[in-house]
Structures are given as structure tokens and as C-alpha cells.
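Note that one protein chain of the assembly has been removed; the remaining protein chains are unaltered in position.
Moving on to chain A:
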Amino acid sequence: MSGLSLYSVQSILILDSQGNRIYAKYYQPPPNVLGHNQHAAFTSFRENELFSSLKKQEDFEKRLIKKTHKQDSEVMLFENKLVFYREYIDLTIYLIGDPNENEIILQTSFNALKNSLELILNNGIDKKNVQENYDMVLLTIDEIVDNGIILETDSQTIASRVSKPPTNDNQLPLDFDKGLLGAWGFAKSKLQERLQQGL
């Protein structure tokens, strides 16, 4: 049974082409709301086993990159998990979910991840960009999946909730008067120009 639990995403990873971590998050839902049937509890117990230590996680990531590098298949079953991935120039983004979850739902969530990262990172998805805008990447992922629950699937909505870094080091007090006057002056001159052209 594809349990009724909302915890459908097990992990989100961003690995570079050698399989080193750029970002990694394994969600560990609280143990006793995993759904009422024993099997669900059993598999997730094993899942937790699989991801229980850093070593096991990293081994898993190494096996994963081996399997997905230069293999553009988008989706596969890997070690009894549903893996959605997309390889970019020098990194691969993964979303890993329960094998019994609805594949299309997980794909929707993965698309949200891909598309919103594309929106946020103006210059395309690559290792340098991700590392330079790590704060935005973190916030984006946080808006997509909340501890394993799919939080939002629309990339525009997600992007709109990610704040840009503060622009100034020191908060300069804005000169409102000057600003407004300036705007008024600019508008006036433009209007005059138009009127003259029209005449």
C-alpha cells in the first residue's frame, strides 16, 4: 500500500560530477506516524538504517553518481528507491522518494526543484553558481520540501518566497525627499519630451 503518510520525499541531493556533496539532506520523519501498516514502518526502519550514518550516506551517493553519470534517464529505481535526477554541466540534482509513492507526484516536486533553482540562479545551474548563491539555494529547497513533506510545487510561488540577500552592509538612511523630487523631475522632463514629439 502506498501509505497515506505525507512523508514522501526521503532525500534531496546535489552532487558534483565526482560524487562529492554540494548539498545533501536526508529527511528523517518521526518514527510513529509513518502510516498504520507494519510494512511501512518496516521499510522506513530499513531506510533509516541505510542512511543512518554519514559513511553510509556517502557510500550511497558514490554508488548513485556511478549509476547516473552520463545516463540521462530522469527516473529510475535504485536500491529500492525512486530516484529522480537531472545532470547539469558539472553537477547533478537528485530527489529520492519511497518506491511506493506516486511517481508523478514526486516528479512534480522534482520539477519544482529544478525550475525554481533555474529561476533563482540567474546564470544557470552550475557548481560555481550554486556555491556562490548557497543561501538562496538553501531557502529554495526549504520552501519545496519541509522535512519530507512536499510543501509547494509551483516554481514561481517558491521563487517568490526566497528573499534576496540584503543589499547593503550598513543601512543607509534613504533620503525620501530627494528621491521623490528626483522622480518628479524625471517624469516631468519625459512628459515634456513626449508632448513635444507629439506636436
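The rule is short, and it goes like this: a contact is a pair of C-beta atoms (placed from the backbone, for glycine too) under 8 Å apart; a residue touches a chain by one contact, two chains touch by 3 or more; residues count from 1.
FYI, contacts and distances are computed from a predicted model.
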Worksheet item: Of the candidate names "Translation initiation factor eIF2B subunit delta", "Coatomer subunit gamma", "Electron transfer flavoprotein subunit beta" or "GTP-binding protein ypt5", which one corresponds to the UniProt protein name of the undepicted chain?
Response: "Coatomer subunit gamma"
Worksheet item: Of A:I65, A:I93 or A:A159, which sits in contact with the chain we cannot see?
Response: A:A159
Worksheet, complete the sentence: Residue list for chain A contacting the dropped chain reads 1-6, 21, 23-25, 29-33, 36, 39, 54, 57-58, 71-77, 79-80, 84, 99-100, 102-108, 119, 128, 131-132, 134-135, 138-139, 142, 146-147, 149-154, 156-157, 159-171
